[in-house]
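Working notes, beginning with the structure itself.
What you see is the complex with one protein chain gone and the rest in place.
Take a look at subunit A:
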Amino acid sequence: MNTVVSKFRVTNGRRRMSTAADIFAGRTRTRAKPAKNILPVPTYGGRHIVTMLPGIGSGPKMMEYVKEVFKAAYVPIDFEIIDINIEKEDQINFALSSMIRNGVGIKGHIPVLADTSSNVTFRSHLDLFVYLVHCKSYPNIRSRVQDLDVVVFRQNTEGEYAMLEHESKAGMVESLKIITKDNTERFARWAFEFAMAEGRKKVTVVHKANIMKLSDGLFLKTVLDVAKEYPEIEVNDLIVDNCCMQLVSRPHSFDVILTPNLYGNVITSIICGLIGGPGLMSGQNYGDSSAVFEVASRHISFDDEKYVNPVAMINAGIDMLTYLKKDAHASIIRNAVYNTLVHDKIHTPDIGGANTGSEMMEAIKSNIRQELKSADISTF
């Protein structure tokens, strides 16, 4: 077995894979796509072009907020805005081609069209195999758990989301869950590179290999194999039901969590709920040549559009700025959001306050102006 593994590493070694560190450094190396298919980055004279899909529901409102914040902080990004709604189904392909050529996108809630979920379409077409949510709680916000800092990695393109379901005999449906070694390996490697770069100490692999011995077994084994290349990081594994229980009872024992597709979805929602609800957290999708940023949980509840919490989507914008290496702009906006939530205590109803979204925006923008006074950033 060892020789097989080492042989595989020789041909499929980490040098040829693109990792988190590569992507953050603007390099991509990959086996999946030949180099000629990697398009030039649309950065012209220091300005980036980014696809923006406002979608439906609270999406357009939140995108307005993001644009306002970016304008206030002089972020050099031009948005290519594409409206998708039920009436314009053909737009989905256009949106996809825009994502492919721009490489970076930010999206709201995309409606489910026809027979397939467009979110899943996006992930599989753009090969966004990593989904990551950085759950970091804000002090001074009403929540069940304080002071939590957990990163959840979720394999985003296969598993239960392979969209392979059929009814071969009336009354009996088969749903296929796909786990492949290649995808799991590059996913794990990406996650471990990220953990190394961020100085994380411990990785927890979540699975159900006691029941699904082959599929989750392969996932677990592959991740543990990759983990051996990173001896600095402590690795343990947990069965998903146990993990959920631990998360609500002892959430601080977690640092980085690695999961297959469906479990990741559940775990992300649990943590979001623990630290203040879906109005705060953003999610990041990464592939070899593209990245899509969105809110971590789609279950943002609001009675009136004016009470939508803008923070989740602004955090997605901050993630995007970090990815585009606009660290100065990102930290200005991050500090402004932090000060608004923690020091000024401007909270929308979903996190226990009574302010409207636009009041929060005014506070964030005035905090940005404060930050800009001491910052040394280019204004174009």
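Definition applied: a residue touches a chain if its C-beta (ideal position, glycine included) is under 8 Å from a C-beta of that chain, and two chains touch if they have at least 3 such contacts; residues count from 1.
One rule holds in what follows: contacts and distances are computed from a predicted model.
Of "Vacuolar protein sorting-associated protein 35", "Elongin-C", "ER membrane protein complex subunit 4" or "Isocitrate dehydrogenase [NAD] subunit, mitochondrial", only "Isocitrate dehydrogenase [NAD] subunit, mitochondrial" is the UniProt protein name of the chain excluded from the display. The omitted chain makes contact with just one of the residues A:I49, A:V120 or A:I178: A:I49.
Residue A:Y74 is the one among A:Y74, A:Y230 or A:Y338 that touches the chain not shown. On the side of subunit A, touch with the chain left out of the figure occurs at residues 36, 39-46, 49, 71, 74, 78, 80, 93-94, 97, 100-101, 369, 372, 378-380.
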